[in-house]
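After the structure tokens below, expect a handful of questions from me.
Missing here is one protein chain; the remaining ones are kept as they sit in the complex.
== chain A ==
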């Protein structure tokens, strides 16, 4: 199942969330709060965990066609030692995620489907840029590719004349946009 989330660290760090115990208690489990507190860079860890929760939320919602909910504490994250991978547990389901971090952003995406992903920095119309690039990659006309959302707000890419629907996830924060698509033939 597909999901992804991007965090613009310049925006995120300015919020000073790691020092806000009420915020922590609403969004994170006690184990996660401990992990954030022990880290040399608590803000970075906090936003990594948040992006993991969002990613797993999107994958979980798609898997079961769930209505939207604000339930970040239902998604319990664990980071592997390398911090490039982690997993998120919700009820009895586990979602494996890949984590990419730089000085400027955190990008998390589900790793089960070996998806294709693209990131954009400071691109005004990132969504249409992505669709143009995808049309070139797939050898289709730009008009043959569109984004549709179902009644639960979950996006898919709609391809070609026969309107084939491909699972798709998008995220936007500050100057960053990211897109992940499960392409079978690429």
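Definition applied: contacts are C-beta pairs under 8 Å (C-beta built on N, C-alpha and C of every residue); 3 or more make two chains touch, one makes a residue touch a chain; residues count from 1.
FYI, contacts and distances are computed from a predicted model.
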item: Hidden subunit of the complex - UniProt protein name among "Acyl carrier protein", "Aerobic carbon monoxide dehydrogenase (Quinone), large chain", "ABC transporter permease" or "Sarcosine oxidase subunit delta"; value: "Acyl carrier protein"
item: Candidates A:26, A:80 or A:142 - the one touching the absent chain; value: A:26
item: In chain A, positions touching the absent partner; value: 12, 15, 17, 22-23, 26-27, 50, 54, 68-73, 153, 173
